[in-house]
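A single protein chain has been omitted from the complex, and every remaining protein chain is retained in its original position.
Let's look at subunit A:
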Amino acid sequence: MEHVSAVLLGVPYTLLVTVVALAIGAVLGLPLALARRSPLAVLNVPARVVIDVLRGIPPVVWLFIIFFGIGNQFVTLDPIQAGSLGLGLISAAYLAEIYRSGLGAVHSGQWEASSALGLSRTDSMVRVVGPQAFRVALPAASTYAIGLLKDSSVVSAIGVADIVFQATGDSRATGAALAPFLVAAAIYILLGTPLAIASRRMDSRLRMRVAR
């Protein structure tokens, strides 16, 4: 039981890093997705490079680069800031691709109908295509969010006191090899399940409203 209270100390940090990283990713992913879809090479080529580089390097390596490299030399970043930023940038790349496929799934007739009514490109995106793309992207985005909740455990490598960090510490302190990690496993399941249920609910509600 003492394992439980020790590992639970990590929950706020896991949640904090996950939520901040998702927020960063959700916001930065949008311009990245739009740039990636642009017909202009000056926009889509750099966007593609950024996305590929962000996704092509293991998250733990990114965190070391940001924490030890940028974090020591240019600005001071504590582990939580470095972890949230690193995972946020990586999330931006993944979410950009999810947004992009959502936008691609909206029938071109929707753009045409908007243009034919005289709506500006911005209005067409914000009022017509965006909301439909959001609905299409939602399942993939929530799957990503649930994945991130688990994968955020990588921040323990730079010293963020999250669930895995606490379990590792507890294991060292008590000599128990298995119990702290079983507790950690149970906590991840308990945190992830309501998220999965909520996203499924939201998805089926949206689907019901606008079923084709």
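Keep this in mind: contacts are C-beta pairs under 8 Å (C-beta built on N, C-alpha and C of every residue); 3 or more make two chains touch, one makes a residue touch a chain; residues count from 1.
FYI, contacts and distances are computed from a predicted model.
Participant: Going by UniProt, what is the name of the one chain that was not included in the view, given "ABC-type polar-amino-acid transporter", "Fe-S cluster assembly protein SufD", "Sarcosine oxidase subunit alpha family protein" or "Lipoprotein-releasing system transmembrane protein LolC"?
Facilitator: Per the UniProt record, the undisplayed chain of the complex is "ABC-type polar-amino-acid transporter".
Participant: Just to verify: which one of A:113, A:173 or A:198 makes contact with the chain not shown?
Facilitator: Answer from the full complex: A:113 touches the omitted chain.
Participant: Can you list, in ascending order, the subunit A residues touching the missing chain?
Facilitator: Contact residues on subunit A toward the absent chain are 107, 109-110, 112-121, 123, 127-128, 131-132, 135, 209-212.
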